[in-house]
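Structure incoming, see below.
Note that one protein chain is taken out, while the other chains of the complex remain in position.
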Amino acid sequence: MSVSDLSVLELRALSKSFGGVHAVRDVSFEIGKGEFLAMIGPNGAGKSTCFNMINGQLAPDSGEILCEGRSIAGLAPRDIWRLGVGRTFQVAATFGSMTVIENVQMALISHTRETFRLWRPAASHHRGRALELLAQVGMEEAADRPSRELAYGDVKRVELAIALANDPRLLLMDEPTAGMGAGERHGLIELVKRLVVERGISVLFTEHSMDVVFAFADRIIVLARGRLIADGDAAAIRDNAEVREVYFGTGKTFALSASQGAKA
Amino acid sequence: MTLNAFLFQVLNGLSSASGLFLIAAGLSLIFGVTRIVNLAHGSLYMLGTYIAYTFATKIGGVTGFWGGIVATAIIVGIIGALIEIVLLRRIYRAPELFQLLATFALVLVINDAALWLWGPADLLGPRAPGFRGAVEILGRRLPTYDLFLIVIGPLVLLALHLTLTRTRFGRLIRAATQDREMVGALGVNQAVLFTSVFALGAALAGLGGALQIAREPANLATDLIALGDAFVVVVVGGMGSIPGAYLAAVIIAEVKALCVGIGVVDFGFFTINFSKFTLVAEFLVMAIVLIVRPYGLLGKAQGAVRSIAEPEEPIRPATPLLKALGIVVLAVLLCLPLLAQGSPYLLVLGIDVLIAVIFATSLHFIMGPGGMHSFGHAAYFGLGAYGAALLVKWLAFPMGVALIAAPLLALAGALLFGWFAVRLSGVYLAMLTLAFAQIVWAAVFQWEGFTGGSNGVIGVWPPPPFDKSWAYFLLTLVLAAAAVLLLRRFLFAPFGYAMRAGRDSPLRAEAVGIDVKRVHWLAFAIAGLVCGVAGGLFAFAKGSISPETIHINRSIDGLVMVLLGGVQTLTGPIVGASVFALLQDTVMRQTEYWRALMGAIILLLVLTFPQGIVGAFASLWRKMGGRI
Partner (left out) sequence: MRPTRHVLALATALACAFAAPAFAQDTIKIGELNSYKAQPAFLEPYKRGMELALEEINGKGGVLGKKLELIVRDDGANPGEAVRVAEELVTREGVVMLTGTFLSNIGLAVTNFAGQKKVFFLASEPLTDKITWSDGNRYTYRLRASTYMQTAMLMPAALAANAKRWAIVYPNYEYGQSAAATFKQMLKKAQPNAEIVTEQAPPIGKVDAGAVAQAIDDAKPDAIFNVLFGADLTKFVREGNTRGVFKNRTVVSLLSGEPEYLDPLGEETPVGWIATGYPWDKIKTPEHIAFLTAYQKKFNDYPRLGSIVGYTTIKSVAAGIAAAKSTDTEKLVAAFKGLSVSGPFGTFTYRASDNQATMGAYVGKLALEKGKGTMVDVKYIDGASVLPNDADTKKLRPAAE
């Protein structure tokens, strides 16, 4: 498939190494518009490094990252965000000294480039829009609570509202369900899926929980030792011998591992 | 300088380096593990000199001297352990840097204790038994004790290195330096680890002091001098890196020795006396190193330290109660000139308090919401003060113009220094700001022709009607109220939120498009500008200024004010500055041992209000269900 106008993000032969260790090697893939793409792989496969390069926290050694055809490799995270790439973190990061709604308002203020305003109180900026976003993630009740008091699952929802504040075209979600119980996990991913489908947002997410991946991802890519080893839909990945080899060293199936994961 | 002279100065430098290394190594360990900025480290060093002197003279001989040095290290180590157990352990949960306040109080208490125990006179110890004379090297005489010191530094380095790499205790220290939480996760008793590290660090300080008694007298000023040296060495070498500390000590000592060795050089048009550069050499080295290698020569980027303190409450607009209170305070202050007719000193004191309020509020602006712990805020105060005074002195500007121009000079300084400083964070930022402030101080001190050198500028008095204290008080009050309200306004505006966003989570802030460095840079500039107002007001209030306006002591006063009031509150700096200024006025009048009294009061406040005065009242109020 050539670079079509349907591709939101394209990685071309991306590589990164740390002190001689290849964290990411020659990885290429693309994400279509509205696609829900999961990136999986064992620990140390290079997922986070990949994310951090797309998001601008790391500069690649070589290769290209194109966001809607525009090269973004080496740009600062904030510039990449302005191009419509939102991000949530593995360990949820919100502004702990602010209330829930202020967290969202902050993102909206930044989106409208009002960060350097010195006079009118921030509280009076975009309150309505912020409430709307919070309502969409089911957090409007908690709007005026300090964000540091929230339960972990709720923090994830707030992060999602923050990420949606700049009307992103692509969301990068690093283990969105890490640290959550099984029921909560599905709830959150369902919410994400609903929101992005409504808006036509593409999502690239990493996930350890295979039941979530196979239930929700439109497509799955698999990294191992820094290389992309598989790319396809759930069935194709399930049947891929190399993936099984990497994950289990044997012919065990994902169905088994998913049930173990749920118990853990 | 001949080659031999040069080589010989290198040897002198090496022996000084050993002394510096011993002071610094303990501080580096303590900071690396506990993250406490221990201002009392120099005091422990000073105690080392006095205790070793006592052994060397009371017992005397080989036992008194060499045995005394070992005993001193042990005693000072025990004192360190006591300080950790009795005092610091109680306040680990306080906001970051709060422990600094406690150690500041210790500096005051220990200094007066030493004065009480050993008296005011300098006490020179005996020469070291076995190392009384000198040896001929390169046609010059090198004291054998210097040779001994040249050897002892690397020996201690080796011993520490082996301890850190070959023992379980050492591995724990290294692990804790890299990631404190991990050690907790490993099931290690953190309290025991902290106590033993503090004791070891203190023992090293005591040893360092004890070894110096053969070279210099025990003296009540050594605490702060040693502290300054230790900080520079630790930061240049890299926090927590013992070999880094040695390397840094060698570099700094050699730069100084060579400056001394070069002496006066005639460049034809002008002559430079390089020996004068020893004043600033270490801070120049520190600034350069921090700009080029932000974590010091051998330091590593440290894992983000998640504060174990309670996170900050969201800021809320003033409630009617607080607004009413503010209006009442302002009204009372406006009437003060009428109320104070019987005691005009109240106005003089009021002016000082208000200047302190501006100073502390501007520091809090970057330190609290910005999370940038400036240890050199006096630089902008001093630039403001000198800006105003020099405009009056050289260009005969009227006061109004000088008061407007002064903050602009401070702004320029803040823009320049801030540009570098916001690239760092945590204690490295603190130390870079300190280095810049010291460089400004040294420049002002050195540039006699322009700044008046150590004498400063005198005869900067306000014109009528401001020569009357009531008028000047009102002027100060208006500017202070404006500064406080303006900074408060900024904090509630998007900019203030962006500042806090950058502090709470730089990662998240950048990920929502906030240019954290630029926001913090601007915040730094605003703080500098406002602080410059305080400096300008100070110059006219006192009629004269001197390099003390830029001195590190003033920067530390600022930190104390902010922490005392409560760094996590917006009214904290106002209360902290007022309490500190009033305390200083009161305490200094009360007693001969006012330092100890001041220290004791601060310790009492620290233990009573671990979140600062306003912080404590705010959380009490919240617990009672109220909102402020």
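The chains carry the letters A and B, assigned in the order they are written, with residues numbered from 1 in each.
The rule is short, and it goes like this: a residue touches a chain if its C-beta (ideal position, glycine included) is under 8 Å from a C-beta of that chain, and two chains touch if they have at least 3 such contacts.
Predicted model only: the values in this text are computed from it and were never measured.
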### Chains on display which the left-out chain touches in the complete complex
B
### Contact with the hidden chain (one of B:163, B:178 or B:544)
B:544
### Task
Would you mind spotting which of B:165, B:189 or B:454 touches the chain that isn't drawn?
B:454
### Task
Spell out, residue by residue, where the missing chain touches chain B.
1-2, 5, 8-9, 12-13, 15-16, 111, 115, 119-124, 127, 133-134, 140-143, 145-146, 215-217, 219-222, 225, 256-257, 260-261, 263-264, 273, 275-276, 278-279, 343-345, 348-349, 352, 445, 448, 453-456, 458-459, 461, 538, 542-546, 548-549, 553, 582, 584-590, 592, 594-595, 601, 604-605, 607-609, 616
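We adopt the following convention: only the chains that are shown with their structure count from here on.
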### Summary
Expressed in whole Å, how far the mean CA point of chain A lies from that of chain B is 43
### Message
For the complex, give me every residue of chain B touching chain A.
### Response
311-315, 317, 489-490, 492-498, 500-501, 503-505, 507-515, 519, 522
### Query
Where on chain A does chain B make contact in their complex?
55, 57, 76-78, 81-82, 86-87, 89, 93-99, 102, 105-107, 109-111, 114-123, 125, 146, 148, 162, 165-166
